[in-house]
Structures are given as C-alpha cells and as structure tokens.
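With one protein chain removed, the remaining protein chains of the complex are shown where they sit.
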Amino acid sequence: MSEKNLEDILKRVNQLEITDETNILNLINSLKNAGFNAKRLALACEIYNEMINDKECIKFFGLAGALVPAGMQKVIYDFLKEGYINVLVTTGANLTHDLAEALGYHHLQGASINQNDLKDSDLYRAEINRIYDVFMPNKVYKGIEDFISNLKIPDSQMAVSSFLKFLGEQLPNDSQSILKICEQKKVPIFCPAFTDSGLALQIGFHNQKINLNHFADMIEMVNLAWDAKKAGVCFVGGGVPKNFIMQSLQFCPNSATYALQITMDRPEPGGLSGATLQEAISWGKVNENAKYSTVISDATIALPIILWFLKKSREK
Amino acid sequence: MSEKNLEDILKRVNQLEITDETNILNLINSLKNAGFNAKRLALACEIYNEMINDKECIKFFGLAGALVPAGMQKVIYDFLKEGYINVLVTTGANLTHDLAEALGYHHLQGASINQNDLKDSDLYRAEINRIYDVFMPNKVYKGIEDFISNLKIPDSQMAVSSFLKFLGEQLPNDSQSILKICEQKKVPIFCPAFTDSGLALQIGFHNQKINLNHFADMIEMVNLAWDAKKAGVCFVGGGVPKNFIMQSLQFCPNSATYALQITMDRPEPGGLSGATLQEAISWGKVNENAKYSTVISDATIALPIILWFLKKSREK
Amino acid sequence: MSEKNLEDILKRVNQLEITDETNILNLINSLKNAGFNAKRLALACEIYNEMINDKECIKFFGLAGALVPAGMQKVIYDFLKEGYINVLVTTGANLTHDLAEALGYHHLQGASINQNDLKDSDLYRAEINRIYDVFMPNKVYKGIEDFISNLKIPDSQMAVSSFLKFLGEQLPNDSQSILKICEQKKVPIFCPAFTDSGLALQIGFHNQKINLNHFADMIEMVNLAWDAKKAGVCFVGGGVPKNFIMQSLQFCPNSATYALQITMDRPEPGGLSGATLQEAISWGKVNENAKYSTVISDATIALPIILWFLKKSREK
Partner (left out) sequence: MSEKNLEDILKRVNQLEITDETNILNLINSLKNAGFNAKRLALACEIYNEMINDKECIKFFGLAGALVPAGMQKVIYDFLKEGYINVLVTTGANLTHDLAEALGYHHLQGASINQNDLKDSDLYRAEINRIYDVFMPNKVYKGIEDFISNLKIPDSQMAVSSFLKFLGEQLPNDSQSILKICEQKKVPIFCPAFTDSGLALQIGFHNQKINLNHFADMIEMVNLAWDAKKAGVCFVGGGVPKNFIMQSLQFCPNSATYALQITMDRPEPGGLSGATLQEAISWGKVNENAKYSTVISDATIALPIILWFLKKSREK
C-alpha cells in the first residue's frame, strides 16, 4: 500500500475542548476523534445508539461483576426500562445483591474520604462482608432467607429463567430492581451459573427436591439467537455471561452485527473474559463486518456515561 | 510501634543467585527471600507443599481459563494423579477442550517464531477458531458430537458431577485426560456453569429431556466443605470455580486454612476474580490465621513451576 | 472493634440515577456514594477542586503517556490556562508532540469505525509512525528540525526548564500549546528525561556543544517543594514525572496534603508508576493526613471528566 493510499484512510485527531457548551452528546461526539480508550468509549456509545435505532436488532446484554454493590443497580434498571436490553445474562451474585436491595437492605461504603483501614478480621467479627471498598452486612442473607422460605415455587423443574421471572413477580411493583423490571418488560434473565450464588443456596437449603432446569435455558438461548434478524451484544466484565451469549451465536447461523465490551481484562492470558472481539469473528460469534468496540475501563465509570449518552440522545 | 519493633519483624532480602547448582527446589527457596511476585510464587509453592503434607487438609482446586488449549492438560492431570487435588471445580470450556484431546483431537499454534498475521475472517472461512495464539479446528465439535450422540446417559436427572464421572468412565484407561483421571482417582468434578459450554450444548441437542441436577452439586459441595477437617484452596484464574468454592466455605462453619490464587486479575474493579484473599477473611471464607499467597502471573508460567516444585519435593 | 463501631463509620451506597437533570456536577456528586473506580474518580474531582480552592496549595502535576497524540493537548492546556497547575513535570515525548501540533502538524486516526488492519510494515514504508490507534507521519520530524535549526539558543548551559520557557517564547501568542501557555502563565516545565525525546535529539544534532543543565532543575524542584506552604500532587500515568515530584517532596520537610493519580498501572509488580499513594506516606512524600485518591482509568477518559467538573464548579 502506498503512502498516498494510507493517508486516504487516516483523518485528523481533534484536540478535545471542554467549554461552557460541553454536554454529554458533544463530548462523546468529540471523543470519537481522539485516541485510546476515550475513542473506544465514544464508539461504544455510538454503536449502542445505532443498535437501539435498528429495529431489527435483538440486544443481548452480558452482566458480570459486583455492579449492584457498587451503586449501578439503577443504571442497569434504566437500561432495561428504556428498552436498551432485550435479553439479559448475568451472575447469581448480581441477582443476590439485586434482591437484597429490593428487600430494603443496602450496601455500605466507608464514610471518610480516604479508604478506611478496616481489618478484614474485624469485619468478620462484626459480620460485615467486604467487596473491595463496599460492604454488605451478613444479616442481608437472613432477610433473603426469610423471603425465600416463604416462596411457593410452582414447579421444581422449571427453567432457571422461568424461576427468575417468578421471583420478579413476587416483588412489589414499585421496586427498582433488575428482577422486577425484567419481569415487567418481559426481558428474559438467563443465569447459567445460578447455583454459584447465595440466592441459589438459600433456595436449595429450603427446597431439597428442587432441580431448576439449566438445559432448557441453554436451548432457549440458542433459539433466541437463531431467531434474531440481527444480533447486538454488549458485555460488561466477561465471565459466564459473555461466553453464554457468544456460544449461542456460535452454534446458530447468526453472528453479532454489533458488539461491545467494557472490561478491565486483557487478551494476553488467553481467557475468554479478556478476549478481543476480533477473535470472536474466527468463531462465527461476531460478524466480520460488525461494528465493534472494546472499552478497557472500570464499568462503574463507563456504564453511567453510556447510559447518559443514550438517554440524552433519545430526548432530542 | 517503635522503630525497634518494626526492625524486629523485618529481615534481609537476599540477592538471588543462579549457579551450576541451581535446581527448582533451591531456586524457589531463594525466591522466598526476594520481593514482588517472585516471592509470592515461592510462598505459593511452599504453602501448597504444606497443604499436601497436612493429612487433614482437603484440597479444593478452582480451575478457570483456557488451560488445556494452552498445553496445560497434562500439568493439571498430574496435579490430580499425584493426589494434589481432592475436589475439582472447573468450567465447561476446560472439560470440552479436555474431551477433545481425549478423543484424539489437538489444539494448534502458529508454526513461525513470531505470531502469525492470521486474519480472523480468514480463520472463520477456514473453520478454525482462535483462542489468543492457539487455534482449534471446528471439526473438533463434530468429533465431540459423534461421541456424545452415542452415549447412553443413565439418568437424565443425575447431578452434573455424577454425569462427569460417567463421562470419565467412557474414556479409555490410558487417556491422559482430566475427566479420566478424576474418575480413576475418585476426585469429584463440579461444574456449576456446565451449560455454558460446547460440551453441554451437544448433550442438550441430543437429549431433549435432559435436566442434569445443579442444585444437588451445590449442596454436596457445601457438605464437602463442612466435613473437611481442614480446607485448602487453590484458584487458577478466578471466575465461577473460585466463587463456588468460596461460597461453600462461607456457608459452612469451616474456612480455608491455606489459600492460593494465580491470576492476572486485580482487586480494583471489584470483581471476585481479582479480589484479594484478605478480603475473603471478612466473609469467613478464609481463616484469619490462614497462610495465603496471591501470585499475579499467567497460569501457564506459574502452574508448571509449582508442579515441578511439588513433584521434586516429594522425590527427595 | 465492635459491630456497632464499625457500622458507625460506614454509610449507605446510593444507587446512581441518570435523569433529565443529570449534569457533570451532580453526576460526580452522586458517584462519591458509589464504589470502585467511579467513587475514586469522584473523590479525585472533589480533592482537585479543594486543591484549587486552597490558596496556600502549590499544585504539582506529573504528566506521562502519549496524551497529545490522543487528543488531550487542549485539555492539559486548559488545566494550565485556568491555573489548575502551578508546576508541570512531563516527558520529552509530550513536548515533542505538543511542538508538532504548535507548528501546524496533526496526529491522525483511522477513518473507519473499527480499527483498521494497518500492517506496521506498510506503515513503515509509508513513513507513518503508530502510537496504538493514533498515527504520526514521519514528516513531523522534518518540521521540528526546520524550527529547531533556526533557533538561537541563548545559553548552551541553561537549565532545561529555562530552555523550555525560551522555546515557548518562540511560539505565536495564539498557539494552543502546552509550551506556550506555560510560558504565558509562568508555570515552570520540568523534563528530567529531556534527552529521551525526538525534540532533544534534533536540538543535539544541531547544537554539538549544548549541555542543558538537568541538575539545576533538580535542585530548583526541591526548592519549590520546600517553599510550598502546602503541596498538592496529581500524577497522570506515573513514570519519571511522578518520581521527580515525589523525590522532591521526600527530600524536603514538606509532604503532599492532597494527592491524586490516574493510571492503569498496579502496585503488584513493585514499580513506582503503579505504587499506591499510601505507600508514599512511608517515604514522607505524602502526608499521613492527606486526602488522596488513585483512579485506575485510562487518562483519556478520566482527565476530560475532571476538567469538565472543575470548570463547571468554577462557573457556579
């Protein structure tokens, strides 16, 4: 390729300017002409926006990481409420924390500006569990147990996703929980590693015969991917949710037309969580002509920015 | 605390020396007196060694990441064969890759010294799936399907761990696979996110009525943690295997006396994969008097070193 | 410590809400009650704001990383223009890129939405240098050489900082460059590794006798730290700029009252770039009562947000 040709496919980096007129829309628009992860975040905003505007696109959202304890429950709730998510795949931990907040419990943080020098052994004795710089009192489990022990589970062999819908139905209508809004908006929740959670443990302790069906969900997920006219995927934090969505696309003729991920994981150790979206092309998970962006960022920073951009874009 | 007191608890860093007499035992012994991750790796070797020597200790091993494609199948096999693992928790992906190798298929790598500039779209057309710098031809799935479609699954509601034992029994006795050696050594394999794998998809496609029991495994795992006189844990790569072992310890009176993890994940984004072992003390997962070490290293580097040290230590 | 006492020092995590009324001020204010890096970013905004409001505080700013190529030149320019920085320490690379933009050259990016598959060997032949996803045509060096070869350097033994002031004076008054605004606002620029840059190479090639004084700057920097009634530090990206500011505080009676860093580096490999701000307390670089926050984030995301917050806070 000649120098001439190469210059044709390059354009100028604009030096970002913050002015009195800066708002979330023009900020993101400007960052598209910057570099590194700022550009990738701006592309993620733009691509997500396009996914929403594309009426044929089914939006699969993989959610890992302790986002509810970190104060992101309402952000995810709004993604669901606004219709930005059509299928949710998440971890049992996120559902456990979501239910805890729905039942009136709260996660805690240190009160002083600097991180407190709290010793983990003191926290243990005080029955307070630590999640990096967030804390959850152990009594939350007692509250979840009270709730779970009173449930009348209609079918001990129902699919996990059906059970999670049932769980959402038990919550009050004004609950700002992920479980509730999914049930209200008819967004299926898949949780392939459900038994890897405090919530499932409580269910298992109180229902010795239970055998929620994981295989039905696995097949249902492939069907959803198969039936999508177009598929868009957004992964927060990798893990099982990312792989579960990806394998459904791999084992059906479809592949993602739009693909986003927000993660701090990197490709070099070879795990799927940090794998590039380009790599997914080789598997037939992502289309070779897809629009995609990986944002290397803590989701607690990137996700609120994306939501803000998407909501403000709709407002116009 | 006075300067005097502080000096009392510190000792000299030794400058490591590589000589003609260097072997894996004295190398690791020397690195205990170094700093940073070299020291942590040496501590991990020492603590694992102590776990093995402690006859009361049940060794729980959580294995995530694409270690079989990266050439670590026999390393893990040897951990199992030598009795260094009593309970294995892993991902469906590792079992899928393990079965592929057991059926005579192989993972591939680029033949030239530098990474090949293989385009993912070309790989897609050639039906070769990429895992960072390792490749798996798609035909592997056909081989797995042939194997799976001929299985006579004895009970469609059996526990996942029972099914994995059954799967191991179907493999030839000389197979150097994880599934086989676990069955031979009576080491239970737990796979809480089993349906998040190509292996489970094949099983599901060929057995429409199957509903392997995940809850039975969840309860069984708590029982194993409960019954252990002492618990030792080793996590490679975080993810569901780490959490599944940890929650079992959290929901029983026991907590780990020895705790190791090898990971490239870090604590700051708040996810469990990168969480410190100290944090686990607050949850009652790890004992406040436990010996523990986190090694920030690609497992493909650290795991062979640890195995080499452990085998050589036994030889003496 | 009793459970009671522990609860006293913890407060509720608020679930962040993005509404029609969300603006940069209330967003950051809300994120202070979240967790993980969102909270740390919010604390960084708050602490930087406090540094500016504290009239006794001298604000030392360490800038590493290729921020000008990534479109952050005007962001840093505004930090300087608004008086948010009193002493700048940076790399020769940043000054080289800053001068290139000041001379009318531009950095480039791929024109299509996905990262282009540009081969580095093709780029080499086209004389285009790559910085991750940003590009700089080699002809920029020719332009810098033309500029440098016409300079009449007043004193071949002047301090590096004096030379950089002289360089700023040669640029047009309306230049939006870091070199220019520092000269206009009388903010000294220190560049301890100046000879590690394309700019210095051009100066050296054209001025065989030059021996800009690095030691004078080193002593001057200690004096600046010594004379500060209060010291505040902000590090973007670690490296020499961080250490140079830190050693000045270490070797004078002062230590930082406010300390911030934005970095993707982590503490575990033991390098100074990723070292915690807590660790700096042991050295007497940061005061044990300092307010501090480390934000694990790409600076291209965090820095515009902080600037936006600071400017909007002043507007009120």
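Here are a few things to note about the model shown:
Going by the order they are written in, the chains are A, B and C; count residues from 1 in each one.
Operating definition for what follows: a contact is a pair of C-beta atoms (placed from the backbone, for glycine too) under 8 Å apart; a residue touches a chain by one contact, two chains touch by 3 or more.
Since this is a predicted model, take the numbers as computed values, not measurements.
Here one chain is not drawn; of C:Asn23, C:Asn49, C:Thr195 or C:Ser313, the residue touching it is C:Thr195.
Summary of contacts with the chain left out: across B:Val75, B:Met158 or B:Ala275, the touching residue is B:Val75.
In the complete complex, the hidden chain is touched by one of B:Leu123, B:Val140 or B:Leu249, namely B:Leu123. Touching the omitted chain from chain C are residues 64-66, 69-70, 93, 120-121, 123-124, 128-134, 157, 192-198, 200-201, 203-205, 210-219, 222, 237, 239-240, 243-244, 247, 250-251, 264-273, 275, 278-284, 288, 298-300. Of the residues in chain B, those that touch the hidden partner chain are 1-3, 6-7, 9-18, 20, 22, 27, 31, 33-39, 41, 43, 46-47, 69-75, 78, 101, 106-114, 116, 118-119, 122-123, 125-128, 131-135, 137, 176, 264, 290-293, 296-298, 300-302, 304, 307-308, 311, 315.
Residue-level contact of chain A with the missing chain is found at 35-37, 117, 119, 266, 268-270, 296.
FYI, only the chains that are shown with their structure count from here on.
Put simply, the chain farthest from chain C by mean CA position is B. Looking at contact counts per chain pair, the maximum sits at A-C. Taking the mean of each chain's C-alpha atoms, the chain closest to the overall C-alpha centroid is A. Computed from the mean C-alpha positions, the centre of chain B lies at a distance of 41 Å from the centre of chain C. If you average the Cα atoms of chain A and of chain B, the two centres end up 26 Å apart.
Multi-chain contact residues of chain A (touching two or more other chains): 69-70, 123, 128, 131-134, 264, 298, 300.
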